[in-house]
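Let me begin by handing over the structure; questions about it come next.
One chain of protein is taken out of this complex; the other chains stay put.
Chains here go by letter, A, B and C, matching the order in which they are written, and residues are numbered from 1 within each.
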Amino acid sequence: MSFYERMMNLDRRWVYLVIGVVVVVTAIWSFAVPMYVTPEARSVYDFVDGLVPGEVLMIGVDYAPEVMAELHPMTYAITRQCFAKDAKLLLCCLHQNGPGMVEQVIAQVAEEYDKVNGIDYVYLGYKPYPAITILAMGQNFRIPFPEDYYGTPLDSLPMMRNMTNFDNVKAIINISGGSGTEYWINYANGRYNAKLAIGVTGVMTADYYPFLQSGQIFGLIGGMKGAAEYEYLAEKAGYISREKDQLWASKSMPIQTTTHIVIILFIVIGNVGYFMSKRKK
Amino acid sequence: MGTAELIWNGVAAFLVLCIYSFLYKDNPFYKFAEHLVVGVSAGYFAMILYYNAFLPKLIHPLLAGQWWYIIPGILGLLMWARFSRKYQWLSRPTLGFVIGSGAGVAIPLYLQNYVIRQVHATMLPVGFTSWPLITNLLIIIMVFCSLTYFYFSKQHKGAFGAAATFGIWTLMIGFGAGFGMTVMGRVALLAERVVFLRDYFAELLSALF
Amino acid sequence: MRRTLPIAVVAGVGFFMLIQYFIPREEFETLYEWALDWTMVIGAFAMALGLYSLTNMMLNKVKRKSEGWGFSLVALVGLFLMIFVGLVPHYQESLRYGTLFMDIFEYIYIPIQAAMFSLLAFYIASAAYRAFRARTVLATILLVSAIIIMLRLVPLGPLSAVNQWLVNFILTVPNMAAKRAFWLGVGLGATATALKIMLGIERGYMGRD
Partner (left out) sequence: MRIKRLFGIGFLPVFLVLCIFLFLQSDFCPAQEVGEVDILEESSTPPPAAPTDVKAVDTPNDNGHSITVTWTLSVDDGAGLGNVVSYEVLRSDAPDGEFEVRGLAPAGEESFEDKGAKEKGDANYLPAGVDFYYKVRAKGDGLFSDSEVSAPAHAYGQWYHTGKTPVVVAVLAFSTFALVFITLARKGKKLYIRPLAGIEAVDEAIGRATEMGKPILYILGLGSADMIATIASFTILSRVAKKVADYQTQILIPCNDPINMAVAQETVRAAYLEAGRPDQYKEENIYYLTSMQFAYVAGVNGIMLREKPATNFYLGKFYAESLLLAETGSLAGSIQISGTDEIAQIPFFVAATDYTLIGEELYAASAYLGKEPILLGTLKGQDWGKAVVMIALILGALAATFNFQFFLNLFRIQL
């Protein structure tokens, strides 16, 4: 068998072995992969990066623990970046299984950055019926959320003193694993013209590109890949760090990148073998 | 991890390795795991059916006096006629019930979800003046040509053949994309298993020493 | 009788399931729900046949001492162990988390399932290696489309922007069109098959004698 024919007819166990070795090795020695960042993820990052101390960013977190792997890294990275810029955060949760999870994130990150509840951030908590809740918040946050998650009346929270509705936040970022996104687009942006960006799961990504084109959202973070892009930017700017174990989505990205490269290489090897052995004949 | 959990997880880790050994070649370890999982899963499924279908959907309603549940009882018992070669045919009405209901449900649902809804979703405004309008036009041309590919009663020749060829190209681009998109999810599953094994052995070592 | 009755059942049940879709009346809704329940009950009865078939096959291998009969024994042990621990505590108890029944499921079935699933990462690579050869135009299109999609996870420097544009285009235009055309074909084909079943044109599945 000639060299090229051998290239064409590798025993499939060699393929298995290479894939196995690559996965195990990259799982042990994790490294940063230089990453292409899509413009739609970059625009979210750039917006948060342009916040001036004291400005308020709102995050609507609408997902359940099932899709945590993809969406949690986005919530963490944006929260950290926002606090690092000394901007203020307003959070709410419109998914019934999410409120406790969001509380954990904000409490943990606030502690890291020495931020105070009620002054630097407010967590409104959960309300059912997302459409009505979003519409009511467009009028006044106090209508659906007279009190915050911890039971303090909004009026007694210093940060909320001059805040009425969406007009008082610089932008809203909705991170969602389901239909919640539609409500934010239709009501928060459609009815109150709030500036909106979204973070969604991988399978949802393609469905939301049209909203980007029509300008209803100014940014989109799509799935694990989008989350990794965001972390990549945030890590480069020093908002999050690998040593402190603050990168989540990026963790599996080296494995993904290397296996994708290996598979593509195998396809190339097979084809080179095929063409060269054909030419010889 | 407690000792019991450590042992259970050890069983799990062993079985995972048994399955992976199949990558090299068929071997007794794989055969063991394979036969074990076939038996265990069949038993599990039987019990699930017993507790979630047999008892609540037949026995409990009958005991509560809902006599019409006799009907599925009879249909089910007729299935047991299959134990005898001679009376096997008695089970056919039951099979007919299952297949008939499947066929009847399918007609409106398939026409609704796979035909009318898809047609409706593809009725897009087209034009040459903006990129979204151009892509809409492309989508409609591609759907049209892909449908010609599925024609059975016409020879793929001339203009019709050209359309069908473009159609199968479109389908192939779609299938290629599907393949490419799936790789990520599958690799994630493998990475997750590798991490499971790594963590288990780390745990085991720290428990032993 | 042996063939006519079952075909009549298929047609009758099928016709009912078809029209009930268009009738929102509560009576029809209830009948529909019963039909679904009954199918589950039939499944539970049929499971006895399944278990008999599986046991029979495995026992035969053991009896005949055919190659690998020991593994058949493993399957039998797994099966009856599961049924035993499933039945003994009785009444749903065994389906609760933490029972032996659930432990076996959790630490034997689940890890094997996850391992089998993750084998796909290896298989997807070897399938790509063997199948993606530019032998024909169609194969080339398939492979190019798959590679473009896979390249989205590979850093390509300035070329990444071009590739990302291509990825978005493929996913939103040809991929979308391929799916629509595929579903339209499936919708029509499935309806035709269901009609053939209900009209009794296709009935080879219902025995002959």
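Basically, a contact is a pair of C-beta atoms (placed from the backbone, for glycine too) under 8 Å apart; a residue touches a chain by one contact, two chains touch by 3 or more.
A quick note: this is a predicted structure, and the numbers were derived from the prediction, not measured.
Note on the chain not shown: across the whole complex it touches A, B, C.
Between the chain not shown and the residues B:Ala12, B:Leu58 or B:Val105, the one that touches is B:Val105. Check C:Val77, C:Leu120 or C:Leu166 against the missing chain and you find that the one touching it is C:Leu120. Considering the full assembly, B:Ser41 is the residue among B:Ser41, B:Thr135 or B:Thr170 that touches the omitted chain.
The chain omitted from view is touched by exactly one of A:Lys127, A:Lys225 or A:His260, namely A:Lys127. Contact with the chain not shown here comes from a single listed residue; of A:Val24, A:Ile143, A:Ala206 or A:Ile261, that residue is A:Ile143. Of the residues in chain B, those that touch the hidden partner chain are 19, 22, 26, 30-31, 33-35, 37-42, 44-45, 79, 82, 88, 91-92, 95, 98-99, 101-103, 105-108, 110-112, 115-117, 119-120, 122-127, 136-137, 140, 143-144, 147-148, 150-156, 171, 174-176, 178-179, 182. In the full complex, chain C contacts the hidden chain through residues 4, 7-8, 11, 15, 18-19, 21-27, 29, 39, 42-43, 46-51, 53-54, 56-57, 60, 67-68, 109, 112-113, 116-117, 119-120, 123-124, 126-128, 130-132, 142, 146, 179, 182-186, 188-202, 204-209. Hidden from this view is one chain, which touches chain A at 12, 127-129, 131-133, 135-136, 139-140, 142-144, 146, 187, 191.
Methods note: only the chains that are shown with their structure count from here on.
Taking the mean of each chain's C-alpha atoms, the chain closest to the overall C-alpha centroid is B.
Distances between chain centres, each the mean of the C-alpha atoms, put A farthest from chain C.
Ranked by number of C-beta pairs in contact, the top chain pair is B-C. Chain A and chain C have Cα centroids lying 33 Å from one another. Centroids of chain A and chain B (each the mean of its C-alpha atoms) stand 30 Å apart. Between chain B and chain C the centroid-to-centroid distance comes to 3 Å (mean Cα coordinates, whole Å).
Counting partners per residue, chain B has 23, 183-184, 187, 190 as the residues that reach two or more other chains. Residue positions of chain C with contacts to 2 or more other chains are 121-122, 124, 128, 143, 147, 150, 153, 171-172. On the side of chain C, the complex with chain A involves touching residues 121-122, 124-126, 128-130, 132-135, 143, 147, 150-156, 160-161, 163-164, 168, 171-172. Here chain B touches chain C in the complex through residues 8-9, 11-13, 15-16, 19-20, 22-23, 28, 31-51, 53-54, 57-58, 68-69, 71-73, 75-77, 79-80, 82-83, 88-89, 92-111, 113-115, 118-119, 121-122, 135, 138-140, 142-143, 146-147, 149-150, 167-184, 186-187, 189-190, 192-193, 196, going by the rule given at the top. Those residues of chain A whose C-beta lies close enough to touch chain B in the complex are 13, 16, 19-20, 23-24, 27-28, 202, 210, 213, 224-225, 252, 255-256, 259-260, 263.
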